[in-house]
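One structure, pasted below without further comment.
Complex shown without one protein chain; remaining protein chains in place.
Showing chain A:
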Amino acid sequence: MKNLYIFVAVLFIPWSFSLAKYDEFEDGDDIMEYDDNDFAEFEDVNEDTVTESPQRIITTEDDEEEATVELEGQDENQEDFDDADAQEGDTESEPYDDEEFEGYEEKPDASHSKNKDPITIVNVPAHLQNSWESYYMEILMVTGLLAYIMNYIIGKNKNNRLAHAWFNTHRELLESNFALVGDDGTNKEATSTGKLNQENEHIYNLWCSGRVCCEGMLIQLKFLKRQDLLNVLARMMRPASDQVQIKVTMNDEDMDTYVFAVGTRKALVRLQKEMQDLSEFCSDKPKSGAKYGLPDSLAILSEMGEVTEGMMDAKMIHFLTHYADKIESVQFSDQFSGPKLMQEEGQLTKLPETKKTLLFTFNVPGSGNTSPKDMESLLPLMSMVIYSIDKAKKFRLNREGKQKADKNRARVEENFLKLTHVQRQEAAQSRREEKKRAEKERIMNEEDPEKQRRLEEAALRREQKKLEKKQMKMKQIKVKAM
């Protein structure tokens, strides 16, 4: 019994600590409950529960973390309890002695029922917890950013390596065919830089020039955006390949007038919709090239049959069949002006400028997972480009073909003029009115009355002359009609 008293006294110490800590509790009732619960808990004699201090009971309900933190703090006290417990083991398991706890009998029983009331458990706000683990969202974010940066560096380097591998493979062929290989437009003189021009982390340019028949050749290595993690993830859903785009600008005298394209069906359908020249001159749907021995994957878009006949010679067919998987599209056009421009009606006053061009789009094998070695397989395609340049120069339409071609071009121009006729008239009218207004203003602004009169007279004379000219024209027309 004495030991029991000692034990109770010892229990007082942490209990008073808990009181101090939970001073903020305005609820007097709560404290009262603790008071009773303290002894009530003690009643439900159980070694484990007894060793727990009240504050632990309250705070360790939910958070395991809390439990460990708080428990650690209580380690010292626990030792005391342990000693007491060892001794009290026997007596605690017994129901309490009636003699000793007479006064308390009622209260503990009464408070037992109250014990069933839910204990308000306080969730310690996260920022008071002082543990790094509560900031897991932030850590996640920072990890994401680091992953992005890592991917950026890795992707950038890979693209760089691929570009240089391509260039090293093709350098010899290019240098043997072109006098100027590599130019970034900054030098005053046209000297070969012999280097790729990096536009982006995924686009590299190379300008070659100095060859007969062509003005120049622009090669664009359009790699996948390996440096952008979002793009990498998007590509996991939808695989895509790196592309090499070659645009050869021909001299005017070195190419005849025709529009011709060959490539994968899908690419041609898209180009026919997008490209100004293909949509205007090649009205038919892409035709299969099986007639010429091309694989099924390739189709042909042509202005007229004669062009197709002329283009599909043995060597070209050989190129196209052997490297069909790498060819996306090949376009020869004398009316090339790029994709259709979405202009407002009022702005269309002139046909877009055209240039004689050969366009090649090749897919790099590997569909995304390319290695620098794959670049070697593109070398024959460059030979095809060179061959095409020479072919384009040599190929001439016969008389019939030329007539048809000229007719086509005239037709397109006429259509365009018809469309814009109204706009052009309006534009001319407004210009004339502007001029008149400007003149009138000048006359009005003249302070000197003399000058004013003279200017007015000059304007009148000009108008009279115009009227006379018109009358003359009308007379001439009448005479001709007669």
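In this text, a contact is a pair of C-beta atoms (placed from the backbone, for glycine too) under 8 Å apart; a residue touches a chain by one contact, two chains touch by 3 or more; residues count from 1.
Basically, contacts and distances are computed from a predicted model.
According to UniProt, the chain absent from the figure is "PAT complex subunit Asterix", selected among "PAT complex subunit Asterix", "Large ribosomal subunit protein mL44", "serine C-palmitoyltransferase" or "Erythrocyte membrane protein band 4.1 like 2".
Annotation: of A:His170, A:Lys225, A:Lys356 or A:Lys404, A:Lys225 touches the absent chain (contact as defined above).
The chain not shown here is touched by just one of A:Leu268, A:Ile327, A:Ile386 or A:Ala405, and that residue is A:Ile386.
For chain A, the list of residues touching the undisplayed chain reads 125-127, 134-138, 141, 144-145, 148-149, 152, 176-180, 183-185, 190, 197-201, 205, 207, 209-212, 215-216, 218, 225, 227-230, 338, 386-387, 390.
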